[in-house]
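For reference, the structure discussed in these notes is given below.
Every protein chain of the complex appears in place save one, which is left out.
We just call them A and B in the order they show up, numbering each chain from 1.
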Amino acid sequence: MSFAERMLKIDRRIIFVVIALCTLLPLLYPVGLPIKISQEVRGVYDHIESLPERSVILLSLDFDPASKPELYPQAVAILRHAFKKNLRVVAMTLWVSGTGMADELLTKVANESGKQRGADYVFLGWSPGGTAVIINMGQDLYNAFPSDYGSKPTKGQPVLEGVNSLKDVTYAVSLGAGNPGVEAWYVFGKDKYKFELGGGCTGVMAPGLYPLLRSGQINGLIGGLRGAAEYESLIGQKGRAVAGMDAQSATHVAIIVLVALCNMFYFTLRRQARQQGSQS
Amino acid sequence: MRSLAAALLAERRVSARRGWEGENRELFEHPVEMNVVMGPMISNRGRRWDLFRLVIFIYACLAGLVPSLGWAEGMLLRPANVQAFDTPNDGGESLTVNWAPGPLDSPDARYQVLLGDAGATDAASLKVIAEFPAQTRLVKDLKGPWWTRTAERNWHQFVIRNGKGVALKDGTAYTVTVAVLKGEERMVGPLLQAAPTPNWFNWNLVNNLVLTLIFGGVVFFSIAQAKRRDIFLRRIPGLDAVDEAIGRATELGKPILYLTGAHDMSDPSTIAAAVILGRVAKKTAAYETELLVPHRDPITMAVCQEITKQAYLEAGKPDLFKEDSNFFITSDQFSYTAAVDGIMLRKQPAANFFMGSYFAEALLLTETGASTGAIQIAGTDSDHQLPFFVTTCDYTLIGEELYAASAYLSREPVQLGTLRGQDIGKAMILSVIAIGILLATLGVATQAAWPQYFLDFFKDVK
Partner (left out) sequence: MIFLRRQMPLLITMITGLIFAGQYYVPHPASEQLLTSATKWLQIIGGFALVLGVTSLFQVHAAKIRRKEAGWGYSMVLYAGMLGTMAVGWWANGKESVEGVSTAFGWVYNFMMVPLQGTMFAILAFFIASAAYRSFRARSREAAVLLIAAVIVMMGRVPLGEYLVPISGDISQWILNVLNASVRRAILIGVSLGAVALSFKIIFGVERSYLGGGKE
């Protein structure tokens, strides 16, 4: 077996070690490379920035702990921005396994911004039905969520004053790791009940949502950790995402090097095979 | 002459600031049509000056100059041709106001929309529900198609909806009007009555209905055609490999793993996956190969159990059917993935089928499958996961090929006809895209306006 052949059949655990090191080392020794802001992320930021005080922003945290590394920093950045702008935040989730995490994150950022539950923000929690919940909220928010996550009746909470359904929401942002997520909020929410919608998703899903972005079905898109880092830079509060960008940079470069090496070995093998073919 | 007429009428114009404060204090004196003309007469200035102005004014009236003088440049006029009515094509609780563009629609002028209870005769009793620059809220800026427009393209339109301080009730009449503001001045339009009512058909969507019906017609026509004559179907290598995969599993004495995706039975991709499962199950029954179908949705599991049972019956091997070949794991994404990966590593299936919709679990499943050396066939409409399937599977059905799969495997006229119908639909869409590109290019190249009319037509009909 030639060297190229051996390299192509390398034990995948070696690749795993390379990736682990490329992730770990930059986290331990951060470099802090500058981050360029994209138009997609600016779309969400600018819209929130343009909202008048006490406008209602709906944040649907449609992800579970699995997508926490990418979507949690996005949620933190958006919440910090919304609270800084003194907007009323209505948070919820369509993923049952994300309920506890969403509540914890909302409480943490609200406490840090000095906001009151019930007056400045509310966490509606989770309701069964997936996309059906969006339709029900479009009809009557209080019917879909008679009580919030803390079992307090939603009707009468100052944060929901003047909000009866999705039609009364000024801006909605879905941070989705799959289905139901951004697409479901467009199809069953925005298209039917006419409110402005922004999105956030994992890095893997982002290219799939570009058609929605280009056609104006969503007015901005925060894609993966990179998007979160851009948003953190925009609000001037650098956090987990910016810290993680160095690790992501190193991992991307490592994958590029691996792909280049594998192609080099592949072409070496092919040339060898051709030479052998011409000799025989 | 013009400036004189403006000066004559200016006295009667109510200052916007003063008027608004007056409204708040219930002192606002709203304009009355006749008094606009008589206004100069009740000026506070000297009587002689007033008399002089009156003579000039009467002279101007007699000379027929009032309209041109009245609509003079820099002059603020009441919003003209104001119409208020129930918003058409909606679920009720909404009113629409249209009015003609004014001669002073400039960036520094603003419009206000006022709303109050029925029977209100005083603008002071109305509430300002919206205020915006005078050059905005034009009919042409709205997204609605041309066939439901209620005014000219350059007219103003404002839709009053519930929420944000407005609570309209169906069947109840309201008083609506529009006011124009410029600097210190404010003019209020006529007070109109309108009542919101819900509608039974949304004519904005009639294009959608017509296109869907046409497409449905094409599909059924194609099915009828397919029953009469053969239809050519291009090769789909991924489906040719199904037999090979099942054969290989039989030779090795290993099971076949079939996944139906992340969605439930309401998703067409899951239905397509279930339909293909029927064909695969029929072959596994014929070859007497073990079939494993782990599920994420209990209803999909129940449906697939029936499909598999029927397939074994049709293959003449009902005794080989196992109730637990279809089993539920969990609806949680990564718990399911971990369980299926475990099955792959323990049972070492010879062939893995990934049909339906997938998310981040796609690569975790297919890469584990690849590491066991199984032959892997994927079919998905989850375009965001296609790169992973293409990289790690032996064959991948891309997008609609998943829907075409059942036609390819069964060769039934109904299925083949549907495919032909889809192709005709695609050809129609492609033709419109091509014509649109041509027209847009012509419009830019020749600077002509006519291509835009066609493009607007396509845009509305789409």
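The criterion applied here is as follows: contacts are C-beta pairs under 8 Å (C-beta built on N, C-alpha and C of every residue); 3 or more make two chains touch, one makes a residue touch a chain.
Quick caveat: nothing in here was measured; it's all calculated off a predicted structure.
Across the entire complex, contacts from the unshown chain go to A, B. Touch with the chain omitted from the figure is made, among A:50, A:116, A:147 or A:263, by A:263.
Remark: the omitted chain is touched by one listed residue; of B:133, B:165, B:183 or B:342 this is B:342.
Although one chain is not drawn, the whole complex shows that of A:86, A:99, A:164 or A:237 it is A:99 that touches it. Only one residue from A:6, A:252 or A:271 touches the chain missing from this view: A:252.
Contacts to the hidden chain, counted on chain A, fall at residues 10, 12, 15-16, 18-20, 23, 33-36, 38-39, 64-69, 97, 99-101, 103-104, 107, 128-129, 132, 135-136, 139, 143, 203-204, 206-208, 210-211, 213-214, 226, 245-246, 248-256, 258-259, 261-263, 266-267. Although one chain is not displayed, chain B still touches it through residues 89-92, 198-202, 205-206, 208-209, 212, 215-216, 219-220, 223, 265, 268-269, 271-272, 274-275, 278, 295, 297-299, 301-303, 305-307, 309-310, 313-314, 324, 327-331, 334-335, 337-338, 342, 346, 360, 363-364, 367, 370, 381, 383, 386, 388, 391-392, 398-400, 402-404, 406, 414-415, 418, 421-422, 425-426, 429.
Just so we're on the same page, only the chains that are shown with their structure count from here on.
Remark: chain B residues 161-165, 262-263, 332-334, 357, 359-360, 371, 382-385 touch chain A in the complex.
By the touch criterion stated above, chain A contacts chain B in their complex at residues 12, 64, 66-67, 97, 162-165, 167-168, 177-179, 202, 204-205, 207-209.
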